[in-house]
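Note that one protein chain of the assembly has been removed; the remaining protein chains are unaltered in position.
In order of appearance the chains are A and B, and numbering begins at 1 in each one.
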Amino acid sequence: MKEASRTLLAVEDLKISFPVGGDMLGRHRQYVHAVDGVSFTLDAGETLGIVGESGCGKSTLGNLIIRLLKETHGRIVFEGREITALTPKEFKPYRRDMQMVFQDPFSSLNPRKRARDIIAEPYRVQTKLSRREIRANVEHMMELVGLDSSYLNRYPHEFSGGQRQRIGIARALALNPKLIICDEPVSALDVSIQAQILNLLKDLQQDLGLTYIFIAHGLPTVQYISDRIAVMYMGKIVELTSNTDLFAHTLHPYTEGLLSAIPVSDPSLRESHTGPILEGDLPSPLHLPAGCRFCSRCKYAQPICSRQEPQMREVLPGHFVSCHFPLETAEKTDASC
Amino acid sequence: MKDVLLRVDNLSVQFKTLDGVLTAIEGNSFTVRRGEVFCLVGESGCGKSLTSLAIMGLIEKPGIVKADDIMLDGRNICWLRESEMRKIRGKELSMIFQEPLTSLNPLFTIGNQMDEVFRLHQKAGKARAREKSIEMLRFVGIADPESIYMRYPSALSGGMRQRVMIAMALSCRPKLLIADEPTTALDVTIQKQILKLMKDLQRELDTAIILITHDLSVVAEMADRVAVMYAGRIIEQADVAALFQKPLHPYTEGLINSTIKLGDTRERLPTIAGTVPPLSAMPKGCRFHPRCRYATEICRAAEPPIACCEGGRTVRCFRYVDGEAREGGTKG
Partner (left out) sequence: MKKIKRFFKLLLRSSTGTTGMVIVLGICLCAIFANQLAPHNPNEMDLMNMTKPPFWMNGGDLNNVLGTDNLGHDILSRMLYGARISLIVGILATLASGIVGMVLGLVSGYFGGLPDGIIMRVADAFFAIPGILLALVTLMVFKSSGILTLVLVIAAISWVPYARLIRSEVLRLKEKEYVKAAKTVGASSWFIIFNHILPNVWPSFIVISTMSVAGSILTETALSFLGVGIQAPLVSWGGMLSDGRVLLATHWWVATFPGIMITIAILGITFLGNWLRDVLDPHNKGL
């Protein structure tokens, strides 16, 4: 039962650029704008899915929100407090409220530490609990994620991929966070294990009232677990709307291409599933086109697309898109750039 | 009815380790017909990659390959010497891998590596090899083959590299192409392009493809026939339509059910309980029984034989031993 929605997180025009190349004097230096002006809000208790392909900046965005990276521009407001204005020291207590679940079950756990030490670490860093209290908490966490507490003394290599991911989730839950950023948490797992972990995440959200940002490159998975979805392309959000609307009223050509690229789930659908195939590759991030970044691959592009970057606007209620000619409210002609 | 191109009979691969001899795959038999797409699907560790490496003759010590027979186009290839195998690899039998970056040598240009295939197998001279390489690059849909020919692998995107790999693999018009998770490392839009390319090329060259994947949707998209592997055994084989419409083996059923489809509205995803046991601790009897909800006494005691069902399907499960489904008891 959701409480009256309140905004937990607000991201405003967030940007980060990484310098590349250049000589000793700093000339000819270029920048990769990994995240280039991202804005959205997140309500308590909801799950926002962020989906996109490689190079779109979704993982970087996750790292920015959790303050593993420092933004070059923009604000992040968490529960009314502007956390981007805080020093690392001031921010430390806020870390209890937001945690991350990582992608790779093999490198997200220190191979030389036992499961109980891995889950105990957040307590050691953030609290002054006694050993006994920490131990009790750790056992409770193991239970929450469905692992037998007899496994506590084992090392990561003694666990399967799915079990390791559970330990990672237990670690993320240790400090009772409000927000959990899941960065491709099931991509490295087998299909049958993915289902287990997704069910676990759903249950935990319900039982503990968590808010999720779910980052992944697979649309079916993101769609399954999210309430709203943001589609990212080359550092920007190109479409942001509710789960159902993304499919029922697809507005951005990239989203359309993404949807049609998903392989069928059943061979009988092969004939009927013919959509436009997205040709070409991503343009180099160092040589961004002047206008819309998607222009070079877009079937519906018009002259203005290569000249002017579209702004994000609300085209349908609750449905945002950055495109000069969204698929549903504009006349479109098939033209190439 | 197409004729048989590859026949594998009773293939097994074992490894000598510190913990003794471990059997990675055992008792696997299947056939691939000329010009068809045969999918080998299973989760990590099930032995699908090993199967393909065994067919290619690429398994070295401490691995031991045993088979009753491996026949390619009527010719026995499992007892060939390495020198003879090398004549076949790249020419009649080709392979592409998951990570195109590590399959291509970063120190040589694309052109250099592609020419190698022609010079080796067709004894082509420098100029002729270059000509054929560029033609091949164009064939796989690369827009500017002359300039790609001159570049190094690191300058290309993942999708491009995979196209180059496919071009190299198909250079000598092999009868059989083994593709080991060729699109797993690629974005979904690029995956779509590559899969379409493979399908088009396969039709045009009449090359059979063994497509190894863990992704059931790739199977649904591409396969003509499918073999499902679990813990080193092929546990079910069928035509792709039949497999999805009516999966026989409980594992296949579980896999198909736990796969998320677009627009999935199920509140909870069905799962397969438990995890794959490690090679050194395989259960007695049917390898799947600890996770199977239909398991009975006999399942715990002995490994099920291969049962033949209607439509030429086979399945390794005691529920079908009489040729039709029997109700098993529910697992305790």
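Note that in this section contacts are C-beta pairs under 8 Å (C-beta built on N, C-alpha and C of every residue); 3 or more make two chains touch, one makes a residue touch a chain.
Just so we're clear, the structure is a prediction, and the values are computed from it rather than from any experiment.
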Contact residue for the chain not shown (choose from A:28, A:128 or A:157): A:157
Touching the absent chain when the full complex is considered, from A:47, A:60, A:84 or A:108: A:108
Candidates A:10, A:175, A:288 or A:316 - the one touching the absent chain: A:175
Touching residue (missing chain; options A:99, A:265 or A:296): A:99
Hidden partner chain, touching residue among A:46, A:121 or A:139: A:121
Missing-partner contacts on chain B, residue numbers: 17-18
Residues of chain A (touch criterion as defined above) contacting the omitted chain: 66, 68, 92, 95-96, 98-100, 102-104, 107-113, 118, 121-122, 125-126, 157, 168, 171, 175
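Keep in mind that, in the parts below, only the chains that are shown with their structure count from here on.
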Where chain A and chain B are represented by their mean Cα positions, the distance between them in whole Å: 32
Partner chain A, residues of chain B touching it in the complex: 43-44, 157-160, 187-193, 195-196, 214-218, 220-223, 240-241, 244-245, 254-255, 258-264, 268-272, 275-276
Of all residues in chain A, those that touch chain B in their complex: 53-54, 160-163, 190-196, 198-199, 202, 217-221, 223-224, 247, 257-270, 277-279, 281-282
